[in-house]
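The complex is shown incomplete by one protein chain, all other protein chains being positioned as in the whole.
Showing subunit A:
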Amino acid sequence: MRVLIGLFTSSLADVQMEAAHCLHELSHSSDPAVAEACLPATSYLLTYLSGHSIEFTELCLYTLGNLVVESEAVRKQLLPQGIISALASCIQSPHEAVLEGLGYVLSQLLQAKEASIEIIPLVLDSALPQHMLQLVCSNLELGMGVAVEFAWCLHYVVCSCVNNALLISQGIMSTLVLLLLELASMVSKAVADGLELLICPVLRCLSNLLAEEMEGCNMQVQDERLLVALFTFMQYFLNHHLFIVQECLWLLNNLTADEPFFCSAMLTLDLIPALLQLLPCSRMVALLVLTVLCNIAEKGCAYCQQLHQKAVLSSLISILTLSDAEVAGQCLELLHLLFLHWPEAAADFFTQAGLQALEQHQHHPELQERVRALMNLATQPTAASPCSLVSSAAVPSSLP
């Protein structure tokens, strides 16, 4: 190693470059002892980050990134050696290759098991977050590599919940919403490959940020176009990257859980049929779709009336017949909400042979209580819905 480091710090540029390649090779080893053997090189790797040779800097960055992954000892040394400051300087480079490498190192650092205690606070204290927010929107048409790395970095920071209030004060919510809108327009033009690698972490950030339930966050996302974007993504990635559908639905849950804004928008934009079409995709997707529908139904009778009009019941009856206990359970919750707020739906359900669909689950320990509660409605007369007493002017009767 001493020989190699001597060559690495040589003034003969091509020798130095070859030595850098050697170190980079070593950094690929999955043996942590090899990463630790590279410890004497780290101060030089960091020093060279402020150099100007693109390829050399890139190599140093990927070497550091690899070493960081393999060894806690390396991370324990790099932090006092000033890696965060070095990265905060290097991030001002105009070169894409350097920025992508830097994003890679940072993404590996942020995933360390000790990250939320040792690393993320330092990162949040530096100029890095503002740069990350800029870079996550950058260069989308020409090559998304840089944006992808920093989107994943933001995801690791956000999901650690160390200081999301800071990121929110720096405008992360509106930045990411606008980014999703732009990505949706790229998707509809089929412009870029690999968009899912960027969409995924952005969805996660927004979902986790919403889950923090901070003051003023809701207002920053209230844009109907966001819903259209989500459905654009789900339709586009349905056949190849189902995980995008899952993660879009997670965001949709967080958007519809509390605020009625998006529940209304789902109805006025006529997105319920598209949502129902996702039910057969997978168990996880079905659960999430049903949860979103429950969010909407829970908002009250005006919502349930419209869901009923959208032929939700026939989808529910099919899914009830096919499903495992957890999905069936969520179905039952939805049926309960629909019947509670809009009893006409109950009558309709039983005329569509809903009773038979219920019966097959009546002995399941997890489900039987709820099944019986619903089955009892088959024998009761339809009560007047509190909703029908509300003047029809309050309920939009025609949809675009």
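By definition in this document, contacts are C-beta pairs under 8 Å (C-beta built on N, C-alpha and C of every residue); 3 or more make two chains touch, one makes a residue touch a chain; residues count from 1.
By our rule, contacts and distances are computed from a predicted model.
**Q** Among "Cytokine receptor-like factor 1", "Zinc finger protein 511", "Tubulin delta chain" or "3-ketoacyl-CoA synthase", find the name that the UniProt record gives to the complex chain excluded from display.
**A** Cross-referencing UniProt, the chain left out corresponds to "Zinc finger protein 511".
**Q** Taking the full complex into account, find the residue in A:S29, A:T47 or A:Q170 that is in contact with the omitted chain.
**A** Only one listed residue reaches the unshown chain, and that is A:T47.
**Q** Just name the one of A:L178, A:A257, A:L355 or A:M375 that touches the chain not displayed here.
**A** Counting the whole complex, the residue in contact with the absent chain is A:A257.
**Q** Using the document's definition of touch, tell me which of A:R204, A:H308 or A:H361 contacts the absent chain.
**A** Looking across A:R204, A:H308 or A:H361, the contact with the absent chain belongs to A:R204.
**Q** Which positions on subunit A touch the chain that was left off?
**A** Residues of subunit A in touch with the missing chain: 2-3, 5-7, 9-17, 21, 24-25, 28, 40, 43-44, 47-48, 50-56, 58-59, 62, 66, 77, 80-82, 84-86, 88-89, 101, 104, 111, 126, 145, 148, 152, 156, 159-161, 194, 196-197, 200-201, 204, 207-208, 210-213, 241-244, 246-247, 250, 253-254, 256-258, 260-261, 263-264, 267, 284, 294-295, 298-303, 306, 330, 332-334, 336-337, 340, 369-370, 373, 390, 394-396.
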